[in-house]
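What you see is the complex with one protein chain gone and the rest in place.
And then chain A:
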Amino acid sequence: MLSPYPLLVRAGYRRRSVYLTASLAGLFTNTVFGLLRVAVLLAVVAQTGSTAGYDAGAVSAFVWLGQGLIAVVMLWGDGELSERVRSGDIAIDLSRPWDLQLALLAGDLGRAGHAVLFRLAPPVAFGALVLPFRWPTDPVPTILLFTASTVLAVVVSFALRFLLDLSTFWLLDSRGVRSVYNGLGGVLAGLTVPLAFFPDALRGLLYATPFPAILQTPIDVFTERDGLAALLAHQLLWAVALLALGRLVLARATRKLVVQGG
């Protein structure tokens, strides 16, 4: 039998490509926020020439990659799965001949692929054109590593969103939990200010969580910062651990699920 997962990746891509104006509108917002954010960080860096290893070009690369990657990793989930749990449609999803987590991950990777082309590339191109921008000095290996790191970032983000959505099985409404996560995510993942700017003690704590793996690590790979092997290992570890935890929680939730009606 043909494996459904590659097809699901394609479907995830095509589903997004229908909403071109939505992509354009999102792009506009990302670009405006990028300009405002980069202005603040450039004002910081301008005073000393370089802060925590970031010069003007690196700060600009940080902001534009970050603004693009939010859409790629989908930092703020849409709670679609949560809604299906609440409405009970999840029973249909579970009875399909697929592995639910893998199927959703496949769709999410397709979505991310679309976002790379339409949400990541344009702000990076814009930022590189109008501001100083730090391109990789060693392009080929860096871009390859960046691709791998971005895929891992999508997986970690997906696994976290999957867990948050599954909380609906117990909470019946995951909105509160998700909005707390959405609030924290931006700062903890390194969207607003580089995690390297944090005091050392706090940074240690941050790297005990999966958040840096979602945004900061792919950006660090692109800007060729030190200690990349450890950062990639951190990503891989969290990706595997969170996916495994997701399967465990899903198994628990399925046992709890009662399908009414005949």
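Quick note on the criterion: a residue touches a chain if its C-beta (ideal position, glycine included) is under 8 Å from a C-beta of that chain, and two chains touch if they have at least 3 such contacts; residues count from 1.
What we mean here is this: contacts and distances are computed from a predicted model.
Trainee: What name does the UniProt record list for the absent chain among "L-lactate dehydrogenase complex protein LldF", "ABC-2 family transporter protein", "Multiple sugar transport system permease protein" or "Aspartyl/glutamyl-tRNA(Asn/Gln) amidotransferase subunit B"?
Mentor: "ABC-2 family transporter protein"
Trainee: From the list A:5, A:33, A:98 or A:207, which touches the chain that is not on show?
Mentor: Considering the complete complex, A:33 is the one touching the chain left out.
Trainee: Which of these touches the unseen chain: A:52, A:91 or A:148?
Mentor: Of all options in A:52, A:91 or A:148, contact with the hidden chain holds for A:52.
Trainee: So one chain is hidden, and I want to know which residue out of A:3, A:95, A:179 or A:254 touches that hidden chain in the complete assembly.
Mentor: Spelled out, the listed residue whose C-beta touches the missing chain is A:179.
Trainee: Kindly state which of the options A:25, A:92, A:205 or A:244 is in contact with the chain not pictured.
Mentor: A:25
Trainee: Mind listing the chain A residues that contact the chain we can't see here?
Mentor: Touching the chain left out of view, chain A contributes residues 21-22, 24-26, 28-29, 32-33, 35-37, 39-40, 43-44, 47-48, 51-52, 173, 175-177, 179-180, 182-184, 186-187, 192-193, 197-199.
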